[in-house]
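The other protein chains are all here in position, but one chain of the complex has been omitted.
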Amino acid sequence: MESLILQHLLNWLVLGSIYALVALGFSLLFGLLNVIHFSHGDVSMIAPFVALGSLQAIFGITGGAMGVLPILAALAIAILVTGLIGIGADKLVISRFRRSPAMMALVATVALGTVIRELIRGFYPQGSNPKAFPAIAQGFLEIGPLRLPAQPVLIVGTTVLVVALMYGLMQKTPIGTRIRAVAEDAATARLMGITPSRIFAFTFFLASAAGALGALFFASHAGVVRFDFGVQLGLIGFSAAVIGGLGSMTGAILGALAIAGIESIVQANIADGASYRLVFAFLLVILMLCLRPSGLLGKPVFEKV
Amino acid sequence: MSTTLTNIHSRTTLPASLIVAATEIGGAILLGAFLLAESTPLVVALLAVMGALFAAMQYRPQIEEVIVAAFHDARGLATALAVAIVLIYPFFLGGNTYALHLLIVSLLYSVLALALNFQLGSANIPNFATGATYGIGAYTSALLAIHLGWSFWATLPAAAIVATVFGFLLGIPSMRTRDSYLALVTIAFGIVIHQMLNNLSWTGGPNGLVGIPAPSLLGHSFMRPIELFGFRLPSQANFYYLSAALLGLAILSAKRLHESRVGLAWNAIRADELAAKCQGINVVWYKILAFGVDAFLAAFAGTIYAFYISYISPDNFTFLVSVTIMTMVIVGGMDNTLGVILGAFLLTMLPEKLRVFSDYRLLFVSVVVILFLILRPKGLFPQRQRHYGGQR
């Protein structure tokens, strides 16, 4: 009984961590650009493929047990590459819509997401098949009387660390100040000698790298990855960011935990729950937005008239 | 600018009726060639011709002005000729059922895109749930036909009413949420509907509903070919005429709403919601109304689709279907009826015609969409100003 509760709790935290990492990217980018980067989920989902590819290409590993070093190296490469792809997505496509109506940027990024998925499907070896993804940690951890599976603990722990680092970066470092300055008012920031384009590049890197980590965790948690997993992950991450309040990091995390919570509860308590978890998650989204139109922690926008 | 308009007018020597006839017949021939083109080089060549036409219009906007002026001057002829072309069109496809099928799907997507255009184009309300209301229409009529034995003609209004109710429900959150937040509400609604269809037992789950009976009219079953004047059209022609009639209805509704106080109010909301309120426009009501109109038309399209294919499943009504409809509106040209229809035709037929590129066609289409948004951001045919008093 107790272990069952523990298991649900861990499951909730793992899902919450994954969603939070993706949601943070949406929130960061929205705060900065006021644009919804709808392909964020698809960009993030590149990471597991890069990881699989590098495991194979560099270490010749195609499955089975493997050492810690190759996995760590593959994850690092995947995160780096995905971050750079994020910058590329901005430079190639998103940046061209800075001055267009929001709806155009939205559709453009949706199309970009399709491009990314189709590229993986078409050019990754047997890209349309699901691919087994290795666990990043195996076995159990004994903490006092508790015996916890290692991977979930690792996922949650790493996420807490990464999120803390991101907070520190945004609040305490010069680059964080500059990001916030550009988010507040790009024109004024430019007058103060900040180059917005560099800030954009950095933020896209950061958001995509965080999303990449989320996607890697997602893949190893599920044990499998497919070219189109990014759609759902992106939608959930986006929802988390929105119900938390777009532009607010804390909000994104709360939103992620809320959606993961609903999913876990439904899955644990309702027969056939697994198939309805998305229904409940998105009903929560609708309800939340009706009650709090700018999300949990979002600032209501006042138009100066 | 107004002087250049009159200049063009006096400079054109061709009579309006000739321009109208040439444009419509030319368009019909181009479409036919595209539909019947089997070989890839031919498809690509036809695409190049279309591209060249649009390039010409991009650099010589007067061409468009002249054509629009001609259509205005010879309205009666334009309508009559268009109706005639639509009526005789299947006879020229030489019994090619695949071409007819493509036409039907294009027509239905045109209706969906026009439905969405009331929101997205006229009022700038994001709605990612057109696919869902389309699905609600399809499932409602299919269930009524299968379980209660209703005829197609009876399910049509029933499905429209059910979907409209859902449309209004979906519109309610628009009272308080806007922009990205509203976009998410509609996305969430679409996903909830899709997941329900996927999971409920009475909707057939992921397998959907099969065996939707074919409609019949005055004793003529739509399963049977049309035989007329010694010609014989494949059974798809029934649905072709039905879809064309629906598109005609949609165009008429779009035109009438656009040229009325309602269309103006939507446009005002699109341009500046707050200023619109201060002109006495009940913004909340007009937004909900736009959701209702969208759902109403989408349900018609859904009903025809269900009876045409006779088999529906949740996968016909996904989030990506909604996004595709949205792309049609934006690529075609927001708030321009012709543009929206053209966008729907292109985005329906392009992936089909590029089947040779089998694995890469979706990639290709998406790249084209992105390029389009960058190069011609206002769409194929941008919106036009209204004119009054018989003027243009």
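Which chain is which? They are A and B, in the order written, and residues in each are numbered from 1.
By definition in this document, a residue touches a chain if its C-beta (ideal position, glycine included) is under 8 Å from a C-beta of that chain, and two chains touch if they have at least 3 such contacts.
We adopt the following convention: contacts and distances are computed from a predicted model.
Participant: Given the options "Branched-chain amino acid transport system ATP-binding protein", "Nitrogenase molybdenum-iron protein beta chain", "L-lactate dehydrogenase" or "Sarcosine oxidase, subunit delta", which would UniProt use as the protein name of the unshown chain?
Facilitator: "Branched-chain amino acid transport system ATP-binding protein"
Participant: If the hidden chain were put back, which of B:Val210, B:Leu274 or B:Leu375 would touch it?
Facilitator: In the full complex, the listed residue that touches the missing chain is B:Leu274.
Participant: Which listed residue (B:Met57, B:Leu169, B:Met196 or B:Val262) would be found touching the missing chain in the intact complex?
Facilitator: B:Val262
Participant: Of the listed residues B:Ala21, B:Val283 or B:Ile374, which contacts the missing chain in the full complex?
Facilitator: B:Val283
Participant: Just checking the interface: what residues of chain B touch the absent partner chain?
Facilitator: These residues of chain B touch the chain that is not shown: 1-2, 253, 256-257, 259-265, 267-268, 270-272, 274-283, 289, 293, 383, 385-389.
Participant: Could I get the residues of chain A that touch the absent chain, sorted low to high?
Facilitator: Answer for chain A: residues 302, 305 touch the chain left out.
Definition applied: only the chains that are shown with their structure count from here on.
Participant: I'd like the Å distance between the centres of chain A and chain B, where a centre is the mean of that chain's Cα atoms.
Facilitator: About 35 Å, centre to centre.
Participant: Within their complex, state which residues of chain A touch chain B.
Facilitator: 30, 36, 93, 96-97, 100-104, 106-108, 110-112, 114-115, 118-119, 121-122, 231, 235, 238-239, 242, 246, 272, 275-276, 278-279, 282-283, 285-286, 289-290, 293-295, 303, 305
Participant: What part of chain B is in contact with chain A in the complex they form?
Facilitator: 120, 124, 126, 172-173, 176-181, 183-185, 187-189, 191-192, 195-196, 198-199, 274, 319-320, 323, 326-327, 330, 359-360, 362-363, 366-367, 369-370, 373-374, 377
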